[in-house]
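Every protein chain except one is present and positioned as in the full complex.
The block that comes next holds chain A.
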Amino acid sequence: MATRRVAALTGAVLLLGIAGAARATERLGIGRPATEAEIAAWNIDIDRDGRKLPPGSGSVAQGRAVFEAHCASCHGSRGEGGIGDRLVGGQGTLATAKPIKTVGSFWPYAPTLFDYIRRAMPLNAPQSLSADEVYAVSAYLLHLNGLVSDETILDAKSLASIRMPNRDGFVPDPRPDVRP
């Protein structure tokens, strides 16, 4: 285990030298162990499969109210954009000369919507919405994009099960790709 890790460190080990490499496996005793509760409170990043989505739920109807109260001033009443990005439409435009990248046309994973809105929106008051409100407004945005019906109630399981249209639209980095 220790040797495997050292082998993987090629660049770093060369610089540190043999003594450094040996020392590298020793703990310096800096910092203190984190508690479960501390980790749980801060551990907010949501994976693309939505396994880490929190409890709670919200409907499209509730989401419309959240959106009108907290989002429409910047994103437009139907998500058409304003001070903030356009959030709706654009499906089928990615391969054209004027691509429109939105939640509906470009985002590959629905759980990312929960992750981003919870951590960063509304721009002027991030981390102010409850989990229920974030589910609701996510449902509303997905509905505006034609991806769920207006009856929909989203929770961890149902949000994770939504297949976004551009899910398979991403490719790895092939660079260097340009020769003069």
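Rule of thumb we're sticking to: a residue touches a chain if its C-beta (ideal position, glycine included) is under 8 Å from a C-beta of that chain, and two chains touch if they have at least 3 such contacts; residues count from 1.
Assume contacts and distances are computed from a predicted model.
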Listed names "Cell division protein FtsX", "Sulfane dehydrogenase subunit SoxC", "2Fe-2S iron-sulfur cluster-binding protein" or "PqqA peptide cyclase", matching UniProt entry of the absent chain: "Sulfane dehydrogenase subunit SoxC"
Residues in chain A touching the chain absent from view: 1, 4-5, 8-9, 11-12, 24-25, 27-28, 30-34, 38-39, 42-48, 74, 82-83, 94-95, 97, 99, 101, 103, 106-109, 112, 115-116, 119-120, 123-124, 126-127, 169-180
